[in-house]
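Here the complex is missing one protein chain, while the rest keep their positions.
Up next is chain A:
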Amino acid sequence: MLSYVGLSLLVLLSAMEAATVERVEYDYYKYHTMPEITKWMDQVEKDNPDVVTIVEYGQTYEKRVIRLLKIGLNTGEKKKAIWMDCGIHAREWIAPAFCQYFVRQILQAHKTDPKMQEMIKNMDFYVTPVLNMDGYIYSWKDDTTRLWRKNRSPGPPDCNSYGTDLNRNFDANWGTLGVSFNCSSETYCGSQAVSEPEAQAVTYFVGSRKDDFLCFLTIHSYGQLLLVPYGHPNFTAANYNELMGVGLGAADAIRSVHGKNYTVGTSPDVLYANSGSSRDWARFQGIPYSYTFELRDKGTFGFQLPEDQIQPTCEEAYSGALHIITYAHDKTFNGAVATAAATLWTMLLTVGVTGTTLM
């Protein structure tokens, strides 16, 4: 009897060991193909059912389903939100790598860090690891396609090139500055504002929830910059000074990790004027903290950032993003003091309304 139990236990243990050996840890410090990222998203949802849901919110030109990871504690109430998208430009491979790292970090921090627990309770994080899926897949095709930027829609009938620059296609001063109407140009802004299905997906999803969003972070490379709205030099955001202050704080946080300098400013000031960007569109919608992150490096490797730089780049960018997110959170949720005040006001109003005397 005992030996039978012992043998069964042994068999069970070996089976379990085999099962865990079977499941390899996801390598966040390597570049991943679209199918790998898709599979990873499914796994993250499966592993964290209480906080993670996959949301399908659109389609690419080639009819792929655009999905995001919604991360947050389900409180049954309408929540404030943080938006992050990566890979709007296909060749910027470090960006999707960062989105994946970001998800891993906040889920890990959620287990142990009270601040992250508070933020995941108060807010939902919407993270799109690869927005321009068609372009990203195309950039993996072979050596000649690695530097593809745009999406893969065919362009107007008389055009013999593919692709619209999704970050010039949003409805934000569309088609005015820093764009080309030549369909073979890398900054071709499309046939009209939001002509592209990928831009439509973001516009509809975020647009229909715009009052919920506190932050809109769009991740790119390269250049080591934090860009604040607007891309058009004639427009200044109402909270420009605040955006700069928080951005500079984020740059300080980034520098403290590995010593890398990120320059903060509007695009027309520190890079070039442009229009139709997702960041500008988000700010025009009223989303207060809207930033473009341009990750490493400064041109030595450019878009083809070596894999041994994925980890340090993600670590510093996470620090920067967290600074902005924490600021937005803390400004919105003033903690116990606000709750106490609210409770007492409610009490006083009730007393007033019912005419009860307190004496």
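By definition in this document, a residue touches a chain if its C-beta (ideal position, glycine included) is under 8 Å from a C-beta of that chain, and two chains touch if they have at least 3 such contacts; residues count from 1.
Quick note on the criterion: contacts and distances are computed from a predicted model.
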Task: Just go with whichever of "Cystatin LXN-type domain-containing protein", "Glucosidase 2 subunit beta", "Late endosomal/lysosomal adaptor and MAPK and MTOR activator 5" or "N-acetyltransferase domain-containing protein" UniProt uses as the name of the absent chain.
output: "Cystatin LXN-type domain-containing protein"
Query: Considering the whole complex, which of A:W83, A:F125, A:Y162 or A:F293 touches the chain not shown?
result: A:Y162
Task: Please pick, from A:A237, A:L295 or A:L322, the residue that touches the omitted chain in the full complex.
output: A:A237
- prompt: Among A:W40, A:Y138, A:F170 or A:Y291, which one is in touch with the chain left out?
  reply: A:Y138
Message: Considering the whole complex, not just the chains shown, which residues of chain A touch the missing one?
response: 31, 80, 138, 140, 143-149, 152, 154, 160-163, 165, 180, 184-187, 210-211, 213-214, 223, 233-239, 244-245, 248-249, 251-252, 255, 261, 263-265, 268-272, 283-288, 298-307, 309, 331-334, 337-342, 344-345, 348, 351, 358-359
